[in-house]
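Left out: one protein chain. Kept in place: all the others.
Right, chain A next:
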Amino acid sequence: MKRTNFVKMGTSLSAVLLLAACGNAPTDEGTGEESAEGSSGSVQVDGSSTVFPIMEGVAEEFSIENPQARATIGVSGTGGGMEKFIAGETDITNASRPMKEEEAQMLEEAGIEYTEFKLALDGLSVVVHPDNDWVDYLTLDELESIWLEESDVETWADVRDGWPDEEILLFSPGTDSGTYDYFDEVILDGEQIDREASLSEDDNILVQGVQGSEHALAYFGYAYYLENQDTVKIVPIENSEGEIVEPTSETVQNGTYEPLSRPLYFYVNNASVQENDTVYEFAKYTLEMAGEMAEEVGYVPLEEAEYEESLETLESLR
């Protein structure tokens, strides 16, 4: 008796959980492969966490319109997503920077053909504490000298005469993020960022850092600025034309807020588009919805014509 009790008890936990899991199983089955309600295959998306909110919105709507289809989205980061894309594990990968040369090369070696699509725009926002009343704008050179490891700018006074002689506290996204990569490339030409800067993969930490110190300076995605407009102050940036511009959906979209506006991308596996209707439908749906979704989650849509052009490119892949 005791023996059987032991066996029973040993598996009771797992049995309960198994039953719970199986209870949900049959709901999706039975309707067959081909359903009247759009596509019923699956599409695997992975990549940048910056792009994720847009894709989540798209996938949410897509799942409502195609209840039989299975769209899954991971957030392995731009680089991690590329790795899975190269391994052929995903159909679509999101990126907050253009594909690197070595990644393109590895894809070629793996025999994977792909197409790049722009999804939306993000304006990297440079922000300071709201009580910071001295910074009116920054030039690109000033930004570079502040953030560069090999420069002697340590205090605000080093940047411009008359600014307070207080050390600048720097907050930057972590080195795994495409945001960091982009800033490092356009502002620092790929040089070492100031080692005293606090790095965090969580942009909310950067926001808190700036809120906590009058002498702080940070940069992060536009969506995080939009959500915290009352507690941080935006710094207008002098663009290459000499205009002083602050990021808004207009200046990001029309390209005057440069070079800190960056496109967000998604890469599609061409073979997947040809062989898997769901991937094609999903990619098409993404391009149709991207503008609306981008706006909703705090990014800037591309011009309508660009989406239409992309849709034509997608059609040509079929």
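Convention: a residue touches a chain if its C-beta (ideal position, glycine included) is under 8 Å from a C-beta of that chain, and two chains touch if they have at least 3 such contacts; residues count from 1.
Operating definition for what follows: contacts and distances are computed from a predicted model.
Participant: Tell me the UniProt protein name of the chain this structure doesn't show, selecting from "Phosphate transport system permease protein PstA", "Stage 0 sporulation protein A homolog", "YdbS-like PH domain-containing protein" or "Cobalt ECF transporter T component CbiQ".
Facilitator: "Phosphate transport system permease protein PstA"
Participant: Quick one: which of A:D46, A:D184, A:E258 or A:E281 touches the chain that's been left out?
Facilitator: Among A:D46, A:D184, A:E258 or A:E281, only A:D46 touches the chain that is not shown.
Participant: For the chain left out of this view, which of A:Q105, A:T155, A:T175 or A:N204 touches it?
Facilitator: A:N204
Participant: In the complete assembly, which of A:I112, A:L226 or A:L311 touches the absent chain?
Facilitator: Result: among the candidates, A:L226 touches the missing chain.
Participant: Among A:A59, A:V126 or A:V186, choose the residue that contacts the chain missing from this document, as touch is defined above.
Facilitator: Once the missing chain is taken into account, the touching residue is A:A59.
Participant: Name, in rising order, the residues on chain A that touch the hidden chain in the full complex.
Facilitator: Touching the chain left out of view, chain A contributes residues 2-3, 6, 9-11, 13-14, 17-18, 20-21, 24-29, 44, 46, 49, 52-53, 55-57, 59-60, 63, 70-76, 84, 87, 89, 201-204, 221, 223-224, 226-228, 293, 296-298.
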